[in-house]
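Only one protein chain is missing; all other protein chains are in place.
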Amino acid sequence: MFVLETKELTYIYGAGTPFEKTAVDHVSIGVERGEFLGVIGHTGSGKSTLIQMLNGLLKPASGTVLLNGGDIWAEPKKIRSVRFQVGMVFQYPEHQLFEETVLKDICFGPRNMGLADTEAEQRARRAARFVGLDDELLGKSPFEISGGEKRRAAIAGVIAMDPDVLVLDEPTAGLDPNGRDTLLQQISDYHKKRGSTVILVSHSMEDIARFADRVLVLNEGKAVMLDRTDRVFARGRELSKMGLRVPQITEILLMLREKGYPVHPVLTVEQAVEQLRPLLRKGGVRRGQ
Amino acid sequence: MDYITADHVTFAYGPGEGEEPYEVLHDVSLGIRKGEFVALVGHNGSGKSTLAKHFNAMLLPSGGKVYVDGLDTMDEDLKLEIRRRVGLVLQNPDNQLVASIVEEDVAFGPENLGVDPPEIRRRVDDALRAVEMYDYRLNAPYKLSGGQKQRVAIAGIIAMQPDCIVLDEPTAMLDPRGRQEVLDTVHRLNREKGITIVLITHYMDEAAGADRVVVMDDGKILTEGSPREVFSQVRLLKDHQLDVPQATELVWRLRGEGFDLPECALDAAECVAALEPLFKS
Partner (left out) sequence: MVSDITIGQYFPGRSLIHRMDPRVKIVLTVAYIVFLFIASNFAGLLCMVALMAVVLFSSGVPFPQYFKSLKAIIAIVIFTGVLNLFYGTGTVLWRWKFMQITDGGVYNAIFISVRIVSLILFSCVLTFTTSPTDLTDALERIMKPLRVLHVHVHEIAMMMTIALRFVPTLLEETDKIMSAQKARGADLESGGMMQRIRALIPILIPLFVSSFRRAYDLAMAMECRCYHGGEGRTKMKQLHLSRLDVWASAGMALFCAAALLCTLFLPASLH
């Protein structure tokens, strides 16, 4: 059984007005338990709308969302409980911080779940450690810490709810390469340690290539590809028709393959080096260009 | 003579200064030539943004001097003139737009300069055409995409007819399409109108398109040169937490293993061209 499944999921903005737009168009996908799923698509392809239906923030126009086999809208009054199992981190999550101290803010989610203060605090501390926040920062006001620390505190706030599924919408937006790498590594470590399912929406193909087991490709509200990462990026030409690119390293090997060289596309520089090493000659004068 | 000169600039934020990260500049000397496209790169906290804000007198050096077209930025009376000549585009597209209608926002700069109304109209139209946003002149800003908003912000600067535009991480908050739009616009302005561009960024692929790349770390200039010269120093860049494009890294790694490859490949096409001759059989 899939941990999350959608059947013909559809969402329409402005139904009945001249601005009607079908943002998500009959999407049927299944998310495997414990997998790291990447979601890519051009701006306006429906990514944000789709993920907000996964935790019940948006109600579908038609179709169903199944969490562990159960329709999340079966009991509309209990929709909040879905959000504790499917945790969501929005873009620029540091904008949601509000409490007096970082610790209290991270506890917000657990407290909403009805946990006792001690349990909530325990979870908060654990979450803070996962994202690399020093203990001493926990007593400070969230408005005193640096931008990068704010972001990690916000993400800790969702991890502290200990959701089965963690959805992240562009968690590295606005960060410099160093910050990006560190954060993604922490998310990956969390994923492995906790064994939870992670869904990562991102525009950075390199990040997706590094961490995702499978990739879902959305185009104009429809799910057009859902497959292993290497298989999706191997279809580079199709992706570029949809306005998406592949990681630069994949592009390089795709270009070589198209020129007739015996290579297959890869996801990382390491893999490229491994593959090319036996195929290239050493020494001699460099010919051509 | 350089258009902008930073002469042994030192800068430190006083205690209790705003929300900005504590960036400090140590004895930075740099010259920007007229018509150049310079990329200023470095990780967060390297001092690149702080240095950029000295170029239009938003910040004044604690030590050393900054000259814009011969004008000393420390001179209060010259501040407005300096800001007219050197425009600054910031990171957040939303927080730069003042008016509810695009063309009114672009007019904001010239209005501040006391330009004649008919002339303002001309400049606004020209500026919007230059950034390819003329069709949106009557739209409301909140309906535009990030890339479109940034282009409107750039138009607002162009309307003041500057010699130089400094852009502080203008694409950091944009999606790939928006990034491309802004970069294309900025390159076009540099090529077709000869406007000097100083692009602050942490995206190395953006720096690859510049005439000259200046790398900063810890408030100092680490290295500078053409993109090729700078990117080939992969070890140095990696040690200072900077990225290089994957193409550059691949060539560097294979070179390190003894393969006869050029010092630097800036993009996928160059990388492929460098690898082709080396295939066996």
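All chains are identified by letter, namely A and B, in their written order; residue positions are counted from 1 within each chain.
Just so it is clear, a residue touches a chain if its C-beta (ideal position, glycine included) is under 8 Å from a C-beta of that chain, and two chains touch if they have at least 3 such contacts.
Everything numeric in this text was worked out from a predicted model, so none of it was measured.
Only one residue in the set B:I4, B:I32, B:V68 or B:A107 touches the chain that does not appear here, and it is B:A107.
Note that of B:H26, B:R121, B:H187 or B:K220, the residue touching the chain absent from this view is B:R121.
For the chain missing from the display, the contacting residue among B:L97, B:C164 or B:V186 is B:L97, taking the whole complex into account.
Taking the complete complex into account, B:A140 is the one of B:M74, B:A140 or B:A269 that touches the chain left out.
Although one chain is not drawn, its touching partners on subunit B can still be listed: residues 18-19, 56, 58, 80, 83-84, 87-88, 90, 92, 94-101, 103-104, 107-117, 120-121, 124, 138, 140-142, 153, 156-157, 160. Those residues of subunit A that touch the chain absent from the view are 52, 55, 57, 80, 83-84, 87-88, 90, 93, 95-98, 108-109, 112-113, 143, 157-158, 161.
Methods note: only the chains that are shown with their structure count from here on.
Interface residues of subunit B facing subunit A in the complex, by the touch rule stated above, are 21, 43-44, 145, 172-173, 175-178, 202, 204, 241-243, 245-247, 249-250, 253-254, 257-262, 267-269, 271-280. Within the complex formed with subunit B, the residues of subunit A that make contact are 42-43, 146-148, 173-179, 203, 206, 243, 245, 247-249, 251-252, 255-256, 259, 261, 269, 272-273, 276-277, 279-289.
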